[in-house]
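On to chain A.
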Amino acid sequence: MNPVNYLYLAALLFTIGATGVLIRRNAIVVFMCVELMLNACNLAFVTFSRLHGNLDGQIIAFFTMVVAAAEVVIGLAIIVTIFRSRHSASVDDANLLKL
Partner candidate 1 sequence: MSSAASVHSLWTAAADAPQKIPAPHIEYAQLSPTLIVLGAAVLGILVEAFLPRRTRYPAQLLLATVGLVAAFAAVIALAAGGYGTDKAHIAAMGAVAVDGPALFLQGTLLLASLIAVFTFAERRLDPAAHGRRVDSFAAQGAAVPGGEAEQEAVKAGFTTTEVFPLVLFAVGGMLVFPAANDLLTLFVALEVFSLPLYVLCALARRQRLMSQESAVKYFLLGAFSSAFLLFGVALLYGYAGTVSYAGIADVVSGTTRSVDPALASTSGNDALLLIGGALVLMGLLFKVGAVPFHMWTPDVYQGAPTPVTGFMAAATKVAAFGALLRLLYVVLPGLRWDWRPVMWGVAIVTMVVGAIVAVTQTDVKRLLAYSSIAHAGFLLAGVTAASPDGISSVLFYLVTYAFVTLGAFAVVTLVRDAGGEATHLSKWAGLGRRSPLVAAVFAVFLLAFAGIPLTSGFAGKFAVFKAAAESGATPLVIVGVLSSAVAAFFYVRVIVLMFFSEPRPDGPTVAVPSALTSTAIAVGVALTVVLGVAPQYFLELAGQAGTFVR
Partner candidate 2 sequence: MSFPLLTATAVVPAVGAVATAAVPAARRAAAKWLALGFSLATLVLAAVQLVRFDPDAAGPFQLTESHAWIKDFGVRYELGVDGIAVVLIALTALLIPFVMLAGWHDADPLEGSSPNRRWRPTQGFFALILMVEAMVVISFEATDVFLFYLFFEAMLIPMYFLIGGFGDRAGERSEEETAAQRSYAAVKFLLYNLAGGLIMMAAVIGLYAVTADQLGTGTFSLQEIVQARVDGRLELPPVTERALFLGFFFAFAVKAPLWPLHTWLPNAMGEATAPVAVLITAVVDKVGTFAMLRFCLQLFPGASKWATPVIVALALVSIVYGALLAVGQRDIKRLVAYASISHFGFIVLGIFAMTTQGQGGATLYMVNHGISTAALMLVAGFLISRRGSRLIADYGGVQKVAPVLAGTFLVGGLATLSLPGLAPFVSEFLVLVGTFSRYPAAGIIATVGIVLAALYVLVLYQRTMTGPVTEGVRGMPDLRVRELVVVAPLIALLLFLGVYPKPLTEIIDPAVGHTMSQVEKSDPKPDVPVNEAEAAK
């Protein structure tokens, strides 16, 4: 099967993730969508790696995972803090800062 299809899939996933970020309110879900986007990138990397026949892409995918993990740590920490102080994980509730 043509590996290029994986690219389309990656793009699709990425778009889904982005859309999720735009339309979901729950901070956790939003964050998950970001993760989804990252993973879409991973897919793309791996596919290209396959196409190019070099391993860089695959290695990069690992880096991405590490970074994603780090982001999860920080992100969840922040989200949890704000949840505890606001008793809501909705990103729309947090808009003291505006204009």
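Definition applied: a residue touches a chain if its C-beta (ideal position, glycine included) is under 8 Å from a C-beta of that chain, and two chains touch if they have at least 3 such contacts; residues count from 1.
How were these candidates chosen? In short, all candidates are chains of the complex that A comes from, given by their letters.
Note that the coordinates shown come from a computational prediction; the quantities given were computed from them, not determined experimentally.
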Candidates 1 or 2 all belong to the complex; chain A touches number 1
In the complex, chain A touches candidate 1 at residues 4, 7, 10, 14, 17-18, 21, 27, 30-31, 34, 37-38, 40-41, 44-45, 47-49, 51-57, 59-60, 63-64, 67, 70-71, 74-75, 77-79, 81-82, 84-86, 91, 94-98
